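The structure follows.
All protein chains but one are shown in place.
On to subunit A.
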Amino acid sequence: MAASGFEGFEKRLELHFFGDDPASGLSLSHHGLRLLDSGSLEDVLHAVQCTIVSAVGNQYFDSYVLSESSLFIYPTKIIIKTCGTTQLLKSVRPLIVLARTLGLSLGSCRYTRGSFIFPEAQPFPHTSFKDEVVYLEESLPSSLCFRKASIMHSKVGSHSWHVFTACDATAEMAVRPVPDDLFTIEVCMTELDRAQARKFFQSPGRVGKFTGDSAGRAMTALTGIDQINPAALICDFAFEPCGYSMNGIDGDRYSTIHVTPEDGFSYASYECVGSVYDDLNDVIRVLRKVGQIFRPGTMSVSITCPSADSWTWVARALEPLGLKRRSCNMDEFPEAGTVVFQTFTMTTARRETLDEGIDPHEDVKQLGCAPWY
């Protein structure tokens, strides 16, 4: 592992809003947060220290590729995911203020992240999970009275999952335009296969001749990222001299991939929305394709609001690739519901992370609803 480098692990924030007057709020909520003007949005991102590099929208939501990850704006929901040394939580207060100008109030908040590869490089309030939680507690209105913070550990020391959620009980009904049948999948991958990671470097002759847009498109096709969900419209971008980001939009669902390909701190993330009504084979195929593209040494998968058996198919998707499940952890959170956090490591001999001391069947026996460390 390098002594220092770019932090690929993202911080993710999801905010749900509701209109003051549900009856008349309908026309406002129809577009809601999408009506925020570009200048105000830019100011918020400036506070976080990232900028917009590409964007596209459809009838359901707007998506933005940022200099350090992604932003999705639905009428009553905002999702921001940023990496590097961005100060993501500084967007909370300004977003609450901006939403109020549209007559929208905050109903719930969800903050998640993995473990930083370079934690000492993080600025306040991301200096520790405790600092982040305190900062969030102070930034959220007291109406969000149901709160919980927890670190979900795993048998892989470098991958833990940090979760904080808060919600307002009375607004909960109005706030859930997203029905319980949707779930979010957040995948974090480290120690990427070197040959695969190389595809995310712009070749020296190309830099300057090609722009971020077209170089991004080339990487999407070369790596097969466009095959993960062929129906999605992809908004991609390649950074100089390396690095890649994409947002996929498919109806009202987003997907997003971010890659830091440098050896020593390589990282890639994949996130998407699934439904309990989806054909499970499709979801398995998607996750397997992601594993095939990056062939990571370690992969962690967090699923929020899953269906009863949602964690079982993840292992089914990944084991044929040589990714063995090392741990599974479950916990319940306000608004978010159940969060299932699983870690996998590559078992092939050429992987340095192989730990032959772990009995691969031990985890399966211990699975249950109680979190364990």
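To be clear about the criterion, a contact is a pair of C-beta atoms (placed from the backbone, for glycine too) under 8 Å apart; a residue touches a chain by one contact, two chains touch by 3 or more; residues count from 1.
Basically, contacts and distances are computed from a predicted model.
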According to its UniProt record, what is the protein name of the omitted chain, chosen from "Cytoplasmic tRNA 2-thiolation protein 1", "glyoxylate reductase (NADP(+))", "Response regulatory domain-containing protein" or "Thioredoxin domain-containing protein"?
"Thioredoxin domain-containing protein"
Which residue of A:L13, A:I73 or A:I185 touches the chain not shown here
A:I73
Can you work out which residue in A:S4, A:T101, A:S128 or A:T211 touches the chain that's missing from view?
A:T211
For subunit A, the residues touching the chain missing from this view:
31, 34-39, 41-42, 45, 51-58, 62-64, 67, 73, 211-215, 233, 235, 237-240, 249
